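All protein chains but one are shown in place.
After this line comes chain A, so read on.
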Amino acid sequence: MYRNFFINILRTFGRNKFYTALNIIGLTIGLVCTILILLFIQDELSYDKYNVNYERIIRLGSDFTLNGKRDRVATSALPFGPTFKEEFPEVEEFVRFLGSGRQQFKYGDKIFYEERIAYVDSSVFKVFSFDLIKGNPDKALTEPNEIVLSETLAKKYFGQMDPIGKILLVGENKSYKVTGVMRDLPSNSHFRYNAFYSMKTLEKIRGTEEFNSTKPISFWSFSNYTFLLLKKHANSKVLLEKFPMYYNKYMKTLGDQLGVSYHLIIQNLADIHLHSDLQWDAPTGNVKYIYILFIIVIFILSIASINYMNMATARSTKIAKEVGIRKVVGAYRENLIRQFLAESVSITVFAFGIALIIVELILPLFNSLVNKNMVLSFSKTPELLLYSVGITILLGLISGIYPAFYLSSFHPSVILKGTFYKGKSSGLLRKLLVISQYAISAIMISGTIIVASQFVYMNNKDVGFNQKDILVAVVRDSVLRARIEPLKQELKKNPNITAVATSSGLIGFGGSKTVHLFEGTQGMEQYALNFNIVDFDYIDLMEMKVIQGRNFSRKFASDTSSAFIINQAAARKFNWNENSIGKKMQFGVKIEGSDGDVRPGNVIGVVSDFNYQTLENKIEPINLLVSEDPRTRRILHIKINPNNRSETITYIKKVWDKFSPNMSFSYFFLEDRMKENYQSEERLLWIFSIFSIISILIASLGLFGLASFMTEQCTKEIGVRKVLGASSGRLVYLLTREFLQLIIIANIVAIPLSYWALQSWLCDFSYRINIGLWVFVVTILSSVIIGLCTVSWHSYRAASSDPAKALTYE
């Protein structure tokens, strides 16, 4: 029975090589996309689950509202870890991570800058499954000035040597003893650390008493990530329920004094990558992309599946006879349905086989596109095999089910009389199927256009300052910070350097925030305001526009002590609008136990709004202060002539090395760094364009096959018409018209859908393009052109064929 089944299937494929090939190509491409996307999704969902204890690990975040401004951050304060362990029996262990920023490492003659380093508690290896290749996990980070390196870093500095016990020089004057080497963190880890310093180091620097202090102010500085390992069967909800008691004990007094409301955020470790939307989080994935990719998979598979349906039912005239014969000799309808389903499933399974090979070949390319390191290994991830085989079989069944029911419904008596009446319903359904294919393609095309234009828009938007040709170097050397002015003078001697300025924070990456007082209708009011401390040359270098009052100037001695320049957003926020100049403001407020700066003063200028955060954020109020205090001169900006770039950079390096022989020079261009902000959009753009090309390609394959069936059927009719004197042009027109109608209807269906979908995507951006009519005009035009090219070849061939031959053909 089954032997007959499959022999028959193979022969059927053999007889219909052309259509079988079209189907296999379509299904294969569809399955390649599916497997790749499944791999991607599986990787995204696997984040942090390599930790044996991942279900018991949670992270504490903070949700606080100060003066009506709510902030939700991924961090908490240093005392949280120890006090939680003390107060809550559910907590088994805690680990804190406190980032240390970029630092220079030195061993022998090897000097590099390293980033993604954190101070961590020694419990880290107990809580997380970080794999220590060398060193004792229980002892590795227990003493001050101990460091654990990633395998890559260890190789980089020590090569073949055993790093354990070696001393690494860090920064200007610190030294660390290597006590462990850990395997590089897996790529599906939300942590990106390359090295860990022992937390004891920080304790030593700050003093044990100060570091472990539980005085109120230390609970309100959300500087570090706190992870808790819960006891088995403990529920993190209990912590949330009991937290008010904790708050009352440790945080309430100062909280009330500051007028802050605070809520604890608890996140499961495994949820961080896809679901965390907190500030100060490590760069996370986006669950939205998973949905988008999922929809794209369904789109592409539907297109491939519709191809199969169309081509299978278009073959119906041929198949009808076979169905009739089989029924006459005793086949039940189920027998035939089973046979057709076996046909469609075998063809998809075959396509799946080819798809696996192709995936294996193009995976490196895909990996570099999505910036991952995935491997196709069914032994490592058997569920992937399960899903992809499941999807393949389902795809085969779905593709086959309609043809199976349609074809098996033919009545044996009608067929055998040779009077086979073509079902009207099948023609209509086929049209509907073609329409849905082209509607899907149209959605993909318009999606690509919109994502691309938004991307171009973000890259070219007037951000309120000129980011071009600004070289940025972060000054970590405190000695150099004190000698910034002479450095600036020396740099400016080069004619290719047009300006040099410093600031405390880097533009484009959010600001620092602190409580300000401002002159409101009822005296001074509080507001948590972004600020950046700049020098006298900063506003000019950035080419920001001063629209009220004046820029900072060295001529006014008071500028460094009491002058503020705010942006328009701040002027609006405080209701000062056009009359901002001279208004009273105060930077910072005095808090008991803190020695923070407080600076009262007046507004001397207003600059027009500039995007100091990414374009996903609206421009918020910001305050600029001027200072020549070395501590504030962290970011060095050098505006250079775009010509002679490399010579200028060599010059800068030379000057830098003269001023700071211990800390080597490293830099980046502001514009490049700003563009990195839009990497995820760029990636989406790539994904969209690739997959929309693929979906159009598959749909065209189907249309090509369908067109060749229809021309085959029309050959005779064309012959008659030509004998009767119709011109080829007219015939091409007739044949093409039907498909064009379908494509245009498809676009009309697609436009509202894609408008709605894209509008909701764009909603995430505060600065976004408008979806213009032209987008859809281009979409329609391109699908019409593609459709025309696909169909017209057949039409032309049929129309230009010899009429006599066509007539004797049947």
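Following the convention adopted for this analysis, a residue touches a chain if its C-beta (ideal position, glycine included) is under 8 Å from a C-beta of that chain, and two chains touch if they have at least 3 such contacts; residues count from 1.
Basically, contacts and distances are computed from a predicted model.
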item	value
Per UniProt record, name of the chain withheld from view ["Methyltransferase", "ABC transporter ATP-binding protein", "Aldehyde-activating protein" or "Aminotransferase"]	"ABC transporter ATP-binding protein"
Hidden partner chain, touching residue among A:328, A:389 or A:456	A:328
Which of A:175, A:208, A:413 or A:741 contacts the chain that the document leaves out	A:413
Chain A, residues in touch with the chain not shown (by the definition above)	1, 4, 7-8, 11-12, 15, 321-322, 324-333, 335, 411-413, 416-418, 421
